[in-house]
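Removed: one protein chain of the complex. Kept in place: all other protein chains.
By written order: A, B and C. Residues from 1 in each chain.
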Amino acid sequence: MPFVPHTQDDIAAMLAAIGVESIDALFDEIPEALRIGTLAAVPAGLAEMEISRLMQARARADGEPLCFIGAGAYDHHIPAAVWQITSRGEFYSAYTPYQAEASQGTLQLLYEFQSMMTALTGLDVSNASLYDGASGLAEAVLMAVRANRKVRSDKVLVPRNLHPAYRRTLQSIVTPQGIELVDIPYDEEGGHISLEALNALESQGPFAALVINQPNFFGVLEEVDDLTDWAQAREALVIGVVNPIALAVLSPPGDWGSQGADIACGEAQPLGMPLSSGGPYAGFLCCRQAFVRQLPGRIVGRTVDLDGKPGFTLTLQAREQHIRRNKATSNICTNQGLLVTAATIHTALLGPEGLERVAAACHANSQRLGTLLCEIPGVEPRFNRPSFHEQALRMPAPTAELLRALAAQQILGGCDLGLDYPELDPALLVCATEVRTEEDMQTYASTLARVLAHA
Amino acid sequence: MPFVPHTQDDIAAMLAAIGVESIDALFDEIPEALRIGTLAAVPAGLAEMEISRLMQARARADGEPLCFIGAGAYDHHIPAAVWQITSRGEFYSAYTPYQAEASQGTLQLLYEFQSMMTALTGLDVSNASLYDGASGLAEAVLMAVRANRKVRSDKVLVPRNLHPAYRRTLQSIVTPQGIELVDIPYDEEGGHISLEALNALESQGPFAALVINQPNFFGVLEEVDDLTDWAQAREALVIGVVNPIALAVLSPPGDWGSQGADIACGEAQPLGMPLSSGGPYAGFLCCRQAFVRQLPGRIVGRTVDLDGKPGFTLTLQAREQHIRRNKATSNICTNQGLLVTAATIHTALLGPEGLERVAAACHANSQRLGTLLCEIPGVEPRFNRPSFHEQALRMPAPTAELLRALAAQQILGGCDLGLDYPELDPALLVCATEVRTEEDMQTYASTLARVLAHA
Amino acid sequence: MLIQEGSKPGRRATAQAPLTRHALDDLPVALRRRARAALPEVSELQAVRHYTRLSQQNFSIDTHMYPLGSCTMKYNPRACHSLAMLPGFLARHPLAPASHSQGFLACLFELQDILKEVTGMHAVSLAPAAGAQGELAGVAMIRAYHRARKDLARTEILVPDAAHGTNPASAVMCGFQVREIPTGSDGDVDIDALTRAVGPQTAGIMLTNPSTVGVFDRNIQRIAAEVHRAGGLLYYDGANLNAILGKVRPGDMGFDVIHMNLHKTFSTPHGGGGPGAGPVGVSARLEPYLPVPLVTREGAHYRWLTEADRPESIGRLTAFGGNMGILLRAYVYARLLGREGMRRVAEFATLNANYLMTQLRAAGFNAAYPQRRASHEFIITLKTEAKEFGVNAMDFAKRLLDYGYHAPTTYFPLLVPECLLIEPTESESKEDLDGFVAAMIAIRDEARTNPELVKTAPHRMPVRRLDDVRAARQLDLAWSPQA
Partner (left out) sequence: MLIQEGSKPGRRATAQAPLTRHALDDLPVALRRRARAALPEVSELQAVRHYTRLSQQNFSIDTHMYPLGSCTMKYNPRACHSLAMLPGFLARHPLAPASHSQGFLACLFELQDILKEVTGMHAVSLAPAAGAQGELAGVAMIRAYHRARKDLARTEILVPDAAHGTNPASAVMCGFQVREIPTGSDGDVDIDALTRAVGPQTAGIMLTNPSTVGVFDRNIQRIAAEVHRAGGLLYYDGANLNAILGKVRPGDMGFDVIHMNLHKTFSTPHGGGGPGAGPVGVSARLEPYLPVPLVTREGAHYRWLTEADRPESIGRLTAFGGNMGILLRAYVYARLLGREGMRRVAEFATLNANYLMTQLRAAGFNAAYPQRRASHEFIITLKTEAKEFGVNAMDFAKRLLDYGYHAPTTYFPLLVPECLLIEPTESESKEDLDGFVAAMIAIRDEARTNPELVKTAPHRMPVRRLDDVRAARQLDLAWSPQA
């Protein structure tokens, strides 16, 4: 009986104490008709040795392709210390820190995380994480609509160059509440959002909020100051969707425009979370102090104990569903505590200088990759504005076939932009973080050249 | 500066406090001529990301061959919990528990280990480990010679079917102290040590000790009761060299013969230590209570604190080199604490029933492998007595070539007995522990059949 | 001390970042950060020591028992962690093509099948990232179902008063109104009240069974019939699935949609507050609305089903389809248990709960529903103790920490005064349960002889009782360099 410690003597003694003959008798309040027989479709139990063998085979099955996909999930170096400490039982198997006195480790760490996120975004307060960047943006939008008391509108401006999966997630989560997402087209040449595009939409307003993605899905840098000022001049709140590694070198949302963005959110995955096939990651969400009571998710505060000694506790729980039920700011309770543990340790180990170096190395690699690939006839940059971290490249042949041919050579050549942006087809979004070497990039370039030559 | 926390301000403040101009000034007592310039042969430092890439490539470089070698190092399932807990910083980076009050974790664990080893060997006391099985045997022999007050002899009987590497290690370590190792030939048919062989050596005695290896290097079971009685009738101490997994089902040294063996030692690797290319492993060493003051290595005792509360501490330190210096029982101080941590957790997770199941599965697999291989013409058991865990098989072709051909098919086919026992050539010692599947063994058999067919 | 307070300008864990500092000159100055972010500057040893020591200030399953009702804090097998963290799984990019994802997708596909079988549902999506997101998805599917039938008048979701707070919150997130149904004195839903409440405005009902009062609702088949007759759907909150795993199936009870908390029933770690995973299972009529992505097998080939394959789907809930690493852990756990092991989960969780309730009652504590079997959990009410000694449920809870037990869930469900909701789970031993009873008795003795000791507990934790009111009034939510 795996994970059940009872001996036969224990069972007998316990049944005797309860006063029943058998364990089955304990289920006697359940209507007989509902009790099931076998679970035929569930396989018989395995020993750890056996499941280990199976999982090792499966983990190995898919090889170790050289990956140049970014598109919202980035392959960064993670210090060995990060997961060795995160995996400690006291973090891994701890409960939500509702009993603050028995959870000071997690609580202090979350407070430190909140402090790191406010430092990176330049905003006042942060929550202790949400599920991921996309669902976090959905919460940001709901929050902005609730919080914007000046413009009572259910409309939110969302750029088309926001990550397509984020756009879909937004759609799933916010539309049942009657919120309308208004698309902002991107500039055909620059890949960015222009003031002209915004002005063209103005008549559809007023808007509760404007979403700005920096860098945007194409890796292109937006003119965040102008966009922020445009929105705030119209009483719309500004939600920045940002990459925490990029924030080490890019202007933080709190500094955007003349007043700063109101809300910032994003995916914390680049801070110490492995690609992991897509999750678990962690969304972060920061805002101005004024909106703190509209902030969803758990928040840790510093307080004092009976002796006046500093300590940490979950606070503002009156916003939350387990207190407010149907009046809560969100239904979210579970967050991504363990991932935040990794993110906090990761960020502490990197520090501001380390994050800057990582960001700069990613930028350098990504530029270098672009240069190498664009030496191939027919490959060229799709947009003409500065990019960061990744690049959209026009391809001289159908991308699906190219990607298949590259994959057969154990190269994952990027994200096929034509799938979500037919107007860009054929184009690839490629990424090379600091972990890709010159040799890796040369391999990609030479393989692509070969593939195209035979295409 | 990896692993150096000093900022420029720190350095300046510290130098000022000391009253020197530079760090170099702190080396001014060292003769100028001795100070070196560059370390040209040492490469420049790498980032963790870079060394990770290098080590991953090297760890992958040698493939994942299917291994049927045993010969003193065994591939067992290790519960995931074992190394997750052993790797915790509090075990991993702890010092030797000289400060007992700050080391109760390690000390209690070592006491539990000692208790497990005495339970497995059936002897009274255990030390807290030695470097490995082979050097542990050397210490056992030194100890036996010191401890045998009845027979003042420097001669020790050592079977030829003891692991060749153990025999060599014994040679290196004990002969500088004038101890003479007398070979006992093994029985040509049975592979075991017969009483006749011992009787034939009797005239060379008296002997301080007899070493008995159960199972022996060939996997053959010795008649340990007879051998023990033979030796003790002649006042020789009996040293059992045993495998802890086998001890779950085989008679423990403490039960051998009419009085039980005096000393037991062996390799603890099968208890939770990965093959690891040969180490670190851990030797264990147990003995009768009467010899405890001759036992080398660290020993943990249970005692009480000022409040009478139980606690654990290193004890009998008067035997050790840091107190007794040149009068110590051994020069050993470091032991294999971290490996003992793994062994203790492993043994707790397996328990007596688990170890029995592992032993029985190893036995069944090893028998099955023997059966499968012996279906191949020309392959047959080399010895005619019961074996455990591994088997010596006569081969119909030169073994070095066979092993090379098998290795080319990613099969490590066993240990070439002819290298150390020319009289057995061509023969292989093969092993299949509980982690080898029927399919693995079939693969070996069919590949060997193919190789032999083309030989 | 905060990691930020141990920071010193210029200190670094040098090995952790690229040794070369690349230029960023090509980026427009206006878009670049002006002042360096106030992040901690510490050495590698400093960080390792800081977080190792912080961890030691936590309770956790690996160190303490958590008899925590509705939260199923049981042993998280260590193999689930190491096998989900195999490099092949960790290095896989979420957008890697199916050609390079077969091993991974096979695990998810089989997990879908296992969850279908144990819940008795027709189809399962693994997409929701947590229980609350599973609820959102479930209610969204109910909404989509009615809308597809143009049945737009169904604006109301029924929720028992004992329900988890996420239930009404999730219903509201999907645009529904919530109507509460009272619990009867025997712990079952007040069936008459329910009958009165259902109607053409009923979109569905959200139920936990066994409920949060720790009993199996004996009228479940009747409830299902009533709601279905009115055209509503039944939602099963899987928080308490551990109580019936392998014994009874929500699908057989008549539920149309269910979410499961893998971090409860399937023993994936709570991780100090997540990540969870909240797969949803549905009956055949809701299948088209399942959130994407799903995994399908075509011949021997696995692939994702996405929006393109499922045009009626309620959509995508996270960017990359869910908490994959958590799903892998649950898969490993399910394979370790196997079908027999699943059944044992419910059996021993129930045995432990009934034994613990029996022993606490024998020790003089009052069960909220003494005439009922406990399911996997049960409620003790400390009303008498609070009145006699002035020591309330929270004081008991805090003092239990000193005795080395995590507090049970307190003051939930709201309908029982001074309550402790206690769920021992199947992985704790009889000795652990006996130890908990002994601690409860000892605390009651203290409450009698030295109430102040209990009222000011805990005393053996890293901090004494914390001032929650101050935390909410004098908000201090982030360290800043000026502070």
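In this section, a contact is a pair of C-beta atoms (placed from the backbone, for glycine too) under 8 Å apart; a residue touches a chain by one contact, two chains touch by 3 or more.
All figures in this text were calculated on a predicted structure; none of them were measured in a lab.
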{"item": "Chains in view touching the one left out", "value": "A, B, C"}
{"item": "From B:E21, B:E64 or B:E196, residue that would touch the chain that is not displayed", "value": "B:E64"}
{"item": "Full-complex contact with the absent chain, from B:G190, B:G205, B:G301 or B:P381", "value": "B:G301"}
{"item": "On subunit A, residues whose C-beta touches the chain left out of the figure", "value": "1-10, 45-50, 79-81, 84, 89-90"}
{"item": "Residues from subunit C at the interface with the omitted partner, ascending", "value": "6, 8, 11, 15, 43-46, 48-49, 52-53, 56, 61-64, 75, 77-79, 336, 427-429, 431"}
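Everything below uses one rule, namely that only the chains that are shown with their structure count from here on.
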{"item": "Interface ranked first by C-beta contact pairs", "value": "A-C"}
{"item": "Distance between chain centroids, defined by C-alpha means - subunit B, subunit C (Å)", "value": "46"}
{"item": "Interface hub residues of subunit C, defined as touching at least two other chains", "value": "11, 13, 15-18, 42, 44, 48, 52, 77, 79, 81, 83"}
{"item": "Shared interface positions of subunit B, touching two or more other chains", "value": "47-49, 79-80, 84, 89"}
